[in-house]
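A single protein chain has been removed from this complex, and every other one stays in its place.
Right after this comes chain A.
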Amino acid sequence: MPTPLKAFACGARDTLPMLLGALPFGIIFGTLAIASGLSMPATLLMSALVFAGSAQFIAVSLVASGAGLLVILVTTLIVNLRHMLYSASMLPYVRDLPQRWKVPLAFWLTDETFAVVHRHYLDASAPTEHKHWYFLGSCIAMYSNWFACTLIGALLGSSLPGMAGWGLDFAMVATFIGIVVPLLRTRPMLLSAVVAGAVALAAHALPYKLGLMLAALAGVCAGVLAERWGAESGKLTGGVDEPV
């Protein structure tokens, strides 16, 4: 019979591959944040309190480009909206837990932990007890890794002040490409990306980074419309399975 501690350790162990993926991401975030003009405490506090990689990356690049607070917060909202899908998927498994469990598990719900833990909840061969401890193990592994990597990156960034001119912001571009390209497996996804990219270029001169919002909205609409249109014409069933 598994103990809570064992379930916790299993959750942390199964998250290990995700930790490796987040490692460079966290270090680069730390250096980039310092290079963008964020102070050391603010950089660390952002990783400790926000704990959302893509949103943090985008926020520091917006800070560097002189964007206002409201723009950054609205962008954070849009970029993190996907987490609502995750919490909706996890809800059946956590809704009977007390709030003292729900609050921390929600705070630590990231893309990586969702991927690992949701699979575990669906796995009929896994023991049914203490699955929330497994969830917690995955969370703590991701969180401590993210904070440690941010710290390393921030220390690197502040000991090498010339780093701002190194073009490290390319690391963000490379990371985002590495995330997006594998997702472009259906025609609607591809169209969504093409439309978002084109609108972002065309609307780049708009103030307050409005071009980014406009492009994201256009991309989402293009994807949904393409999916519907494809489903209606019978070429695509649901638009999710057919590879390009």
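Note that in this section contacts are C-beta pairs under 8 Å (C-beta built on N, C-alpha and C of every residue); 3 or more make two chains touch, one makes a residue touch a chain; residues count from 1.
We adopt the following convention: contacts and distances are computed from a predicted model.
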| message | Just to verify: the chain that's not displayed, which of "AzlD domain-containing protein", "NADH dehydrogenase subunit", "Urease accessory protein" or "Energy-coupling factor transport system ATP-binding protein" does UniProt list as its protein name? | response | "AzlD domain-containing protein"
| said: With the missing chain put back, one of A:32, A:59, A:117 or A:136 would touch it. Which one? | reply: A:59
| Absent-chain contact - pick from A:105, A:136 or A:149 | A:105
| field | Hidden partner chain, touching residue among A:10, A:32 or A:46 | value | A:46
| query | Please identify, in ascending order, the residues of chain A that touch the omitted chain? | reply | 20-21, 24, 38-39, 41-42, 45-46, 49-52, 54-56, 58-59, 61, 63, 65, 69, 72-73, 75-88, 90-92, 94-95, 102-103, 105-107, 109, 167, 169-184, 188-189, 192-193, 195-201, 204, 211-212, 215-220, 223-224, 227
